[in-house]
Structures are given as structure tokens and as C-alpha cells.
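The complex appears here minus one protein chain, its other protein chains still in place.
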Amino acid sequence: MRANLTRHWPLLATGVVLLALYIGAAIAFPGFRTWFQFTRLFSDNATLGLAAVGMTFVILSGGIDLSVGAVIACASMMLALLAGELAWPLWLAAPAVLAAGAAFGAGMGGLIHIFRLPPFLVTLAGMFLARGTALLLSPHKRIELGSHDSVRSLSLLHVADFTLAALIFLAAVTLSALALRWMRWGRTVYAIGSDESAARLMGLAVAPTRIGVYALSGLCAAAGGIVHVIGTQAGDASIAFLLELDAIAAVVIGGTVLAGGRGSVLGTLLGVLILAIITTIPGYVSDLDSWWTRLIIGALLLLFVSLQRVSQHWREE
Amino acid sequence: VFAFASCSKKSSSDSGSESKPLVVGFSQIGAESSWRTAETKSIRDEAKKRGVDLRLYDAQQKQENQIKAINSFIAQRVDAIILAPVVETGWEPVLTQAKAAGIPVILVDRGVKVSDDSLYTTLIASDFVAEGRMAAQWLAKALNGAGNIVELQGTPGSAPASDRKKGFEEGIAPHAGLKITRSQTGEFTRAKGKEVMEAFLKAAPGQVNAVYAHNDDMALGAIQAIEEAGLKPGTDILIVSIDGVRAAFEAMVAGKLNCTVECNPLLGPAAFDAVEMVLAGETLPKNIVVQDRVFDQSTAAEVIDSREY
Amino acid sequence: MADALVEMREIVKTYPGVVALDAVDFTLRAGEIHALVGENGAGKSTLIRILTGAERPDRGRLLLNGREIHARSPAEAQRLGVAAVYQEINLAPDLSIAENLLLGREPRSRFGWIQWGEMRRRARQIVRSMGLEADVSAPLRDCSIALRQMIAVARAVDQRARVLVLDEPTSSLDAAETGRLFDLMRRLRAAGLGIVFITHFLEQVYAVSDRITVLRGGRCVGSHAARDLPRLALVSAMLGKAASAVAAERASTRRADCGGAARLVAKRVFRRRSIQPFDLTLRAGEVVGLAGLLGSGRTEMARLLFGVETRDGGTISINGAAMHRHSPRRSIRAGVALAPEDRRAAGLVPRLSVRDNILLALHASRGWLRRLPRRDQVALAEQFVRSLSIATPDLRRPVAQLSGGNQQKVILARWLLMEPTILLLDEPTRGIDIGAKEQVESLVADLRVRGMAIVFISGELEEVVRVSSRVVVLRDRAVVGELEGAAITAGSIMERIAGPAEGGGHA
Partner (left out) sequence: MREIGRHLLWPLAALAILLAFNALRDPAFFHLRLVEGRLTGAMIDILNQGAPVLLLALGMTLVIGTGGIDLSVGAVMAVAGAVAADLLHSGASTATALAAAVGAGLAAGLWNGSLIALVGLSPIVATLILMVAGRGIAQLVSNGEIIDIAPDAAILAIGRGTVLGLPFPVLIALGAAAALAGVARLTSLGLFIECVGGNEQASRYAGLAVRSIRLAAYALMGVLAAIAGLIDAADIAAADANNCGLYLELDSILAVVIGGAALTGGRFSIAGSLLGAIIIQTISTSILRADFGGRSVPVELNLIIKATFVLALCLVQSSEWRRWRPLRRSAAA
């Protein structure tokens, strides 16, 4: 039990600080206490959350995926193109976009694995490619769905105030947590991140796992794009700019180690919520110049990661 | 079990009678240009003047942040929301929430596309197409209906960029001699405007007669590029732009810029008038158009001291 | 040959600038333990990496049970029945012991979910059957190197392969564990496995193996039944010269008196959860051996003395100066050097060249502005490459490309050239061949005579006995006794390590 406590300390510490942050915000700002605001923390950050879930796998495997923001934008454009301009039904267009996202990710994973190129570089190139493709898909850089009724009604769907986006995000977290803990594939991800050459020498299936991880990240990003289209009824080539950095931050704040091998999706959920709270707080503060939004977010981020760091230090002692 | 939102009770819009100040949320796009900063300042100043407690959220050009801000305004039951939407679509879910919570929404500087226009109270904005048209008309006259024009576009896909392009093209259409030879995005920034202009000048030396920039910042960048190429801006190459910020007037006084079409960012007074009217139960027109004017070098010197932004 | 389990024919493998294997033949039969010996860099590890599919040969054929195979990956080789423990332990440090034992073969339910309870149960069983004690759900990174090595062996054995390859599995094991491993190997041999066993300990070679194949400079110089190959013949085959000069003047050095000035004084130094308070005085001209079982705290002691970790209490003074805010940097400045036990993690900078790795500590001590002229760098590095006979094609080679033993020598060279007054050696002879081991031992004796104070940690008791003028015995992370002069024998050390009450009788 004791051992378990220490092993899960980073997660616990993150959870405790998240709680402190939430309670602090709730005391300072009455509106923050509402159920409505609570559910919005999930809905408003579903795209980021989905990207972060995929990113968790990639980082756990010792890699990084800088393309997710661009893939989100590209997926949103593709979906809007297929469902809007080409009038495909949503049940056909959405899977097609998901498949494209996964294929794109798998392609990058293939390059990374087969040619031993650094993931940072390949996915940075992937970012430029996906963003460029998204921009080329329409001269207006934006495709509006118009009166696409199925999408419109999906956007208004709620379960106990959770929007569809929030539900998809939560489902992705659950499934990923299960896969990472209970599936051989998930454990192999950890092994690769822990020591890639060891994983290979242990006879583990490195290639499919590695490529699969990037495919999954592409898939999650595409899902993020779809969620965005459902929420805003338009594809937009300039959304999610540098969102990958927020996603990485969420993953790292959630206790996943950038070098790979250690971390969890649950942590990522906490990380996303922390970012969500931090970026929501400026909306509650009275009469500040617009640059205070950035300063508040930066300061809270600093405060939070330092707290986390201190708690880790404290445990080590 | 699925259910559509029926979120909140009626909000307390009777706050006018109490001593508690009005609380208004303002979801601003960002601070990407002088024009935008002027708009923010105008709204803040007006709020201060009227004793309104303003919640300002700078969304850094991201719709998701704007939605986040509006949701937080709804959660804290503000009395009204002012929204400067970064794009036109995708507001239906969040505006539906605001409506259900009984919070009126005033749009400033661009509109939104929603299936039910009761989702917002009114739109206070300039007509971007008209601005583009006015710029074209001024230039057509100055060039006597013939010449090569290069265009510095705004951020691709943004409403001002596409409308100002559209309006300008409409405006020059009657003049067969006027041609847009090159058109690239300068992303509304000075640095990009300069870089693109440099490339234009290099690609076709001596063949550019006029520059049309979608905002003043890009025009100021282009002026520098022209000067560095050894030409005289405003004389060798005519320059017309939109917005009418103070720096543009200074450039006109110095003879480097020929014309700017005003796009008035001082929407604060109008916005808070609208807030107070709607909270008092008055009905407002769906669209309040801000009147914009054209300024050129002949009037610049007189007007410059009265410019607030 | 009907009973040849593995046949490797004319295997050639070259790396840029090196011919690692030059047409090597190797035959392994079912039911034999086959020792593969040779100097550092002879090509042993390369040969077995080819056997296990971790590396592709440039040329040559590989036959398993008479059928030619082309294993392209360790996974494929494992399916074909070849399991291996590599020289650098290859496990996932972030996963638990149980997972490291069973990853890839986890018990799974019908739907493919991992059954954690069953997995832990089986892991506990495996760990117990190896005679180990460990919490199988603890992450591997918290285990000592020795435990990791045993776990790697357990993982390979548990695969029920037909061919088992062990590349220096005993390099960080103590006598008891080595004995246990040998029992296990004999049992597996009886069950019909073919085992390839690499080690630099000749006693171990003769203790378990049936056949011995000797590699030298990438060529196979002979394969003999163990009982037909006298020890001396083996050594001369390995070194390629008549080895009569192997007998050394060891014991004589210990008698020399050792009462120089106190170089390092540690008083009541401790660190919570890693070592109990201990006192230690190091004098000029003495070699203090640290003896103890695995995990007894020897490494921890050295790390505290060097200032890698902050102590929770106690005082350390080095050459008279008290170390308040202790750090490796300060230690080095005061004249201390530590050759760490984990060369991969704490020793080498893998991408840098051999030369830079050798000179690293010197560079660091000179600071960034006072760079050593290039010519001096080359001369110094060359001198140590020669004196420690580090096998490398050139000084610019990234150190990661050297063989394991040669990497160890690079680290030794790094510290020797600093000419410290206090030298802490944590397992300096791990994985280096007998020739080099002799060299290190005589070097230590030499440095001692020149007045250096040395701490010598080694899992090989005989070695500790040979080189030390004083031995400190540790058990369960506490100092339990000290032996001096003639009292230093393997037997007396073993007694201290084992007997719980005896430590108190000392002093």
C-alpha cells in the first residue's frame, strides 16, 4: 500500500494541486462553483484533450508529435469539405477523416521507425504539410457547413450539460487508460519509451507499436478536428495553431515524463483540466488590460508546475 | 438519456435599480493591430466612465478561447455580453446557452451566422465591403482609371480581408485600365507587409503604380519597402489603405501615404448604449452601421489632432 | 553433425574501420554449455548479437537444427527458440519486475486483457525459483544492477528456449548468486538446452563449460573440449602469445606499511534509506576494499564520499578541507576521483569520441576557457589508450561503438589521467578481460605505492583480497566490520558478511 502510494505520487500530487486550484477558483469566483462551468471545462477543451490523449501515447513511447494542431485543422477542413461541399452523410465523412488522420500519423510513424529519423523533425515537417494542405483545401481557408442539420443538432446535444465533445473526450480518456493498462500493446508502448533498443532485444513488436502510436495520435487529432467542426459548424485551416504545445504541456503537467516510459492518461486528464482552469480564470477577473490574460495564464502555469515540482522534491526527501 | 439544454433560470436583469454595478463580459479577439487595441481601449474607457464592472478576455485570435470566455461569463451571470467574433459561424451552441440564461449579447465589428437571429441583440459594425469600395473609388480617381495595383491582403479567411478584397474588386470593375497585378497576404502586420512589398517590387521593378493595403499597418510596412527600393512612396507609387489609425495620418502628413478609409474602432459608447437600452427593455435595430469616412492628404493635417487612436 | 543445434558458418561483420568478425565458425550442440572467451573487443558480443538476430551479418550462414535461418530481429529469433541475456542489461527500467520478466508473454484473458494477478503470481514464482527476493511490482529502476542482471537471466530462461545465450551474466554477481546461476545452467543443460556462456572469469569457464571457443581479433582461434584445454593454453590462445608472465607479484605489495597521512575522513556520514552512519578514514598509500553482498551499500558509500548525493548528516573532509556543500565538482577539485559502477548511465557520453571521453574530467577541471591544445589532447589520450590497451580503430570513434570492456577502460583512463590523491573505484574490473584485469590490479598496487589513497569495490572477493590493504565489510547498508593486513582472507570476509553478531566483536 505504502509502495503504491509512492509509486503513484506524481499522479496524486497533480490531483491534489488540481483540487487546490479548483477550490481556490471556486472560493474567489462564485460563478466557478456552478455545475455549468464545471462541465464547460470539459467541453471547451475537448479538442485539446483529445490531442493530449494521443500525445500521451507518443510521449510515453519516447517520441513527440508536433503535427497534432495542424492535423486538427486539416481534419476540420476535410470534414467540412466532405460533409459540407460534397454533401456526404456524416456517418461516412467522419470515419473517412478519422482514417485519413490515422494514415497520416502512421506515415510519420513509418518514417520515424524505418529510417530512424528524429520524431521531432518528422512531425514538425508533418505539421507544415498538414497545415499547408488545410490551407490549400479552400481559397477562403475556411469552409462553412451552412445548414447541415445533423451537425447542427449534434452541436446542441447535451447529457447532463456535457456536450458531445466532452463525452467523446472522456470516452477517449477511458479507452486509452484501459488500453495502456490492460493491453499488451499498451505495455509495449511503455517498454519502448523506457528503452527502445531493450524493447527490441526483448523481442517485443516495436515496429507495429511505434507506428501504431503515431497513427493513434493522428486519429485523436482527427477526432479533435471533427469535434471542432461539430462545435462550430465550420472547418477552419487556421485553428489549433501551436495547440501541440498546449497538448505537450498538459501531458507533462500530468506527470508523464518527456523522455518516455513513465506516465498515464489519467494524469493527462488532470493536466488538461489544470490548463482548462488556468485559461478560464482570466474570464472572471475584473477590468484588466487584454495582455493580462496572457500574464495571468503564464503566472498560473508557473505557479502550478512549481508547486508540482516542490511536491516531488518533498517526496524525494 | 439525451436532453437538450434548458440550463438556467432567468438572470437578474434588474440590477439597474440596485447600487451594485452592471457586470458586462467582453470577449475580444486579440490585440493583433493598433485598430484592435483602440477598440479594446474604447470599450474599457467607456466601461470605466459608466461605472460598469467589465470582464475582458483576450482570446488571442482563437474561437475556442472566445467560447471559453462566453461560457465563463454565463457561469458568473453577467448582465450582458459584448462579443467581437473572430469568425462568423459556430456561435449557435454558446449563444443558445446565453439566451437560455437570459443574457443579452451585443456583437461588435463583425456579424455571426446563426439560424435564429434572436440569439443576439444587435450588431454594431462598419461595412467592410463599402470600405473596400471607397478605397477603390478614390484610387480610380487618383490614377485616372488606369494603372497596375498590388494588393496586400489581410489574414486569409478573415471577414475584413475577404470583404475589403471583394469591395475593392467591385470598385475597380468599371475601370478596365485598373489591374490588380499581384495579391498576397501580409497578415495585417507591418513586418509581413514590408516583406511582401519588397518581393513585389523586386519581381516587377518599375511596374507598380499603386498599393492597396487591407489595413494601415501593412501600408506602413510597404512604405518602408518602397523607400528602401529607392522610390518615393506617395509619389512614385500611390498608397491607399483602410482603418485610419493615427500613424496613418502621420504618414499622410509626411506625404508618404495617399489615402486611408476610416474604420472606426471607437465602439465603446455605442456598445454600452446598446447594453443599457436592452437592459431597460427597449428594442434595438438588428444592425447599427458605423459611418466611415475617407481621408486623404488634403484633410489629414486638419484632422490629425482630433484622432484618438 | 547430427546434434549441432546452432551452426554459424563463415560469419563476417564489419563496422566502419573495424572488422569485428572475420569468417568465424561456431557450433553449439544441444545439451552443452559452450564458453566463448576472448579479450575485450575480440568480437564475442557481436557474434551472439548475430546469433540472436539483433544484428545482421555481412556474410555467412546461420543454421538452427540444420536448417538455415535468417532471423531479422530478436523477436523472430525468440520464436525460433533463441533466448539471450545481453552484456548491457536490456530491460525496460520503467516497468515493474513482473512485467520485465513476462512482457511479450503476459498471461491474458480470452479477450486479450492482461491478467495482472496471474502475472504477479507467476513472476513471484520465477523470482523465487531463482532464489531472489524482490517485490515484483516494484519498478526495475529501483533495483541494483545485480538484481537486474538476475532478472534478465530469469526472463531468458523462462522463455523455454532451445538455445540460451548469456553475455557476461556474472559480471556483477557475487559468489553465491553465481553459484546459483551455475546450478540453473547445469539443470538446463540436462534438459537438453544449448547454452552459450561468455565471461572473463576463467574459473567460471572451467566450472561449468563443456566446450570453449576462443576468439581473438575477430577470428576464431580454436574450439576445444574444456578438459582438453589447460588454463595456460587458454590464456595464451586468447592473448596470442606465450603467457608465462601471467603469474604476478601480488601478495608482496600488501605487506608494505600503510600509515600515510589521512587523506579523507568521514565521520558519522549517513543518508536515509540508503546507508547507516559510518566512519571511514583513508590514508595515503592504502587500498581500502569494500566488501559486501549485492545491495549492501558499497556503491552508495562511494557516491556519498564523492558528493554525488547529499548526505543527511555527518562530516567529510578531504585532504584536510571540510566538504560542506559537497558535489562531484568540489570533490574533484580536492583531488578525488570516482569511476562509477554503471558505465552506461554515469560514465560515458556515448556520442562523444573516445578522446573526448577520456579527457572529459580534465577538460572539466580546467574550465571552459583553458582548453588543452589539440596536440596535447591527442598525445594524452593516445598514451592512455596504449597503456590500458584500449582497442579502438582511432580516437575519433564515438565511444558507444567500443566493446563493453573497452568502454570500462576509457572511464578508468579518464580518472587515472587526473592523477587524483584519492581514487574511488566502483567495480573497475567489471567486464574487462583477464589481461586488463591484471593490469588494473597492478596499476592499483602501483598507485598505492606512489601514495594514492584508493577505495576498491569489487564483487569478486578474491580480487578484493588481492589488492586491499584494509577491507571494510558492509551488510544491509551498514558497516559491520573491518579487516587489516594478514587478517584479510576470503574466509574471514565471508564470515563478517554472513555472521550477524560478529561485527560487534571488532575494535
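Per-chain residue numbering starts at 1, and chain names A, B and C are given in the order in which the chains are listed.
Note that a residue touches a chain if its C-beta (ideal position, glycine included) is under 8 Å from a C-beta of that chain, and two chains touch if they have at least 3 such contacts.
Quick caveat: nothing in here was measured; it's all calculated off a predicted structure.
Novice: Of the chains you can see, which ones touch the chain that is left out?
Specialist: Across the whole assembly, the hidden chain touches A, B, C.
Novice: Can you say which of C:A30, C:A233 or C:A364 touches the chain missing from this structure?
Specialist: Answering carefully, the residue with contact to the hidden chain is C:A364.
Novice: If I consider the whole complex, including the chain that's not displayed, which of C:R128, C:R227, C:R396 or C:R450 touches that chain?
Specialist: Here the residue in touch with the unshown chain is C:R396.
Novice: Return the single residue from B:D53, B:E198 or B:D273 that touches the missing chain.
Specialist: Looking across B:D53, B:E198 or B:D273, the contact with the absent chain belongs to B:E198.
Novice: Touching the absent chain in the whole complex: find that residue among C:G53, C:G297, C:G347 or C:P428.
Specialist: Spelled out, the listed residue whose C-beta touches the missing chain is C:G347.
Novice: Spell out the interface residues on subunit C facing the chain that's missing from view.
Specialist: Counting over the whole complex, subunit C touches the hidden chain at residues 306, 308, 328-329, 331-333, 338, 340, 345-352, 356, 360-361, 363-371, 396, 414.
Novice: For subunit A, which residues reach the chain that was dropped from this view?
Specialist: 111, 114-118, 120-122, 124-129, 131-133, 135-136, 242, 245, 248-249, 252-253, 258, 289-295, 297-299, 301-302, 305-306, 309, 313
Novice: Give me the subunit B residues in contact with the hidden chain, please.
Specialist: 30-34, 37, 40-41, 181-185, 187, 189-192, 194-196, 198-199, 202-203, 217, 220-221, 224, 228, 230, 247
Here is the rule we go by: only the chains that are shown with their structure count from here on.
Novice: Could you name the chain whose CA centroid falls nearest to the centroid of all protein CA atoms?
Specialist: Here the chain at the core of the arrangement is A.
Novice: Considering A-B alongside A-C, which chain pair is linked by more C-beta pairs in contact?
Specialist: A-B
Novice: Where the centre means the average of the CA atoms, what chain is farthest from subunit C?
Specialist: B
Novice: Measuring from the mean C-alpha position of subunit A to the mean C-alpha position of subunit C, what distance in angstrom results?
Specialist: Comparing mean C-alpha positions, subunit C is 43 Å from subunit A.
Novice: Hey, how far is the Cα centre of subunit A from the one of subunit B, in Å?
Specialist: Inter-chain centre distance comes to 32 Å.
Novice: Name, in rising order, each residue of subunit A that touches subunit B in their complex.
Specialist: Residues in contact with subunit B: 29-32, 34, 36-37, 40, 43-45, 47-48, 135, 140-142, 144-145, 147, 152, 155-159, 161, 163, 228, 231-234, 236-239, 241, 279-280, 282-291, 293-294.
Novice: Report the residues of subunit A in contact with subunit C in the complex, numbered from low to high.
Specialist: Against subunit C, subunit A makes touches at 3, 7, 181-184, 187-188, 190-191, 193-195, 197-205, 261-262.
Novice: Once bound in the complex, which stretches of subunit B touch subunit A?
Specialist: Spelled out, the residues of subunit B in touch with subunit A are 1-5, 7-8, 25, 28, 30-31, 37, 40, 44, 47-48, 53-58, 60-65, 67-69, 71-77, 87-93, 96, 113, 115, 155-157, 162.
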